[in-house]
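On to chain A.
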Amino acid sequence: MSDGIPPQTTVAEYVGAFQAKEKRKQRSWRMAALQLVLLVIVGVVAVSLIGELDPRVRRGADLLRSLLVMGRAPAWVGVSLLLLIPALLLMLLIQVIPLFLVWWERKVAAHMQVRLGPMAVGGFHGWAQTIADAIKLFLKEIIEPDGVDKWVFRLAPMIVFVPSYLAFAPLPFGVGLVGYSFDIGLLYVLAVSGLSTVGVLMAGWGSANKFSILGGLRAAAQIVSFEIPRVLSVVPVVMWAGTLSLTGIWEAQAQPLGGWFPKWFIFYPVIGQISFLIYIITSIAETNRVPFDVPEAESELVAGFHTEYGGMKFAIFFMSEYAYVFAGSLLGAVLFLGGGSPLFPALGFIPSWAWFLGKTLALVFIFLWARWTFPRFRVDRVMDLCWKVFLPWTLINIFLTGVVLLWRGL
Partner candidate 1 sequence: MYTIDVIEKLIQRFPEVSKIPVPEKFVRDPEPQANVPPQKLLEVCRFLKSDAAFSFDFPTHMTAVDHLKDGLFELVYALYSTQHRVGLILKSHVSRTSPEIDSVSSVWKGMDWQEREVFDLFGIRFNGHPNLKRIMLWEGYPGHPLRKDYVHVTDKYDSGLEIGTPGLDEQGLPVKGDGHGA
Partner candidate 2 sequence: MAPNPIRPSAVLQGPVFETKIEQVGDHEMLLNLGPQHPSTHGVLRVVLKLDGEVITEAVPDMGYLHRGVEKLAEHRTYPMNIVLSDRNDYLSAMNNNWAFCLAVEKLLKVEIPLRAEYLRVIVGELNRVASHMVFYGTFGIDIGAFTPFLHAFGRDREEILDLFEEMCGARITYNYIRVGGVMLDAPEGWTHRVLQFVERMKPRLVEYDKLLTKNPIFIDRTIGVGLLSAEQAVDLGVTGPILRASGVSLDLRRDHPYGAYNDFQFDVPLGKQGDCYDRFLVRRLEITESLKIVEQACRKFPDGPVMGKVLKMYRPPAGEVYAQVDGPRGWLGSYIVSDGTEKPYRHHIRPPSFINLQALSEIVKGWKMADVVAILGSLDFVLGEVDR
């Protein structure tokens, strides 16, 4: 610093720093693998420590009932509370899950695309990214273009979002952790998730924008026509399990074959694989995700049916898409991967809700994986695929199941 020139880094220093960085990079591969294994072990230990939630829930319910009896409250208060609390818990859960899924999708997409994804927001690996997005979207100006069909425009996001709430009611999250276990749980879930078509059509027509109309019409055609193969692909499961209630289906897959091999529906020789594959593909199409994202094709229809929606309205559309993805994969986990039952009896110490979460996230990963590898179909090719491929295959699958059942003499 004597002659006023700041100290320059010499070439040796620069090369030394470069080599150190290179060495750190080699070690980082082994470090990453180590961290992953560590994470899995810690996760399993923590989860098994928490253990089954069902006894705790039942003890809490009894405590509540005894309190109400002590306080001499009328009967209907007890009943409504016992219904209200699970509903509120479910609502809270459904708010948090899309936030996590959006962050996870952006990270998975980024790492698939040789980049890092959200890092800077909220410190470690951008965990607070979606929270910042949600707050910002909440504070945006509410814009209603003047040519818009007012009430249709305003109601569309609600009608798309509400069915995704309803779909979570009969879905079990673990032993006893069920919102309300219907007898026809499966039919109810599939029927309710088809309601969002109305909302999408309203959004397309309401926003008086040529691109949205095109997007809305395409969405209606796609969701309605993919509803049929999705329902038919689930029929073999019902034929085997004999009941429509989701907890019933889960029990049917609980006892492992010969003591160790899991009796999950996906391992049934031919019937299981076909129906699982068609179920996954049709639920990707139901939630309008690539390669079936024809209604909101970014490169063609600007943003499809939600072109005119900004701020909180767009956030609702965005959240409902991820709620449907989670509901679809949760249903898939119950029907095909045996819900809460462990892979091998030896792993029984891991509680059922952890199994549930793991299997659902695995299926969600398939949704994400498909989105960032496949290009998009054209509208008419999507329809051909649905009517000329999936429909015949599901019918063949049902026929096969019938033959096997008759042969087994059930």
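Criterion applied: all candidates are chains of the complex that A comes from, given by their letters.
One rule holds for everything that comes next: a residue touches a chain if its C-beta (ideal position, glycine included) is under 8 Å from a C-beta of that chain, and two chains touch if they have at least 3 such contacts; residues count from 1.
As the structure is a computational prediction, the values presented were derived from the model and not from experiment.
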{"item": "Which of 1 or 2 touches chain A - same complex, any copy", "value": "2"}
{"item": "Chain A residues touching candidate 2 - in the complex, by the definition given at the top", "value": "109, 112-115, 210-211, 214, 290-291, 293-294, 297-302, 372-381"}
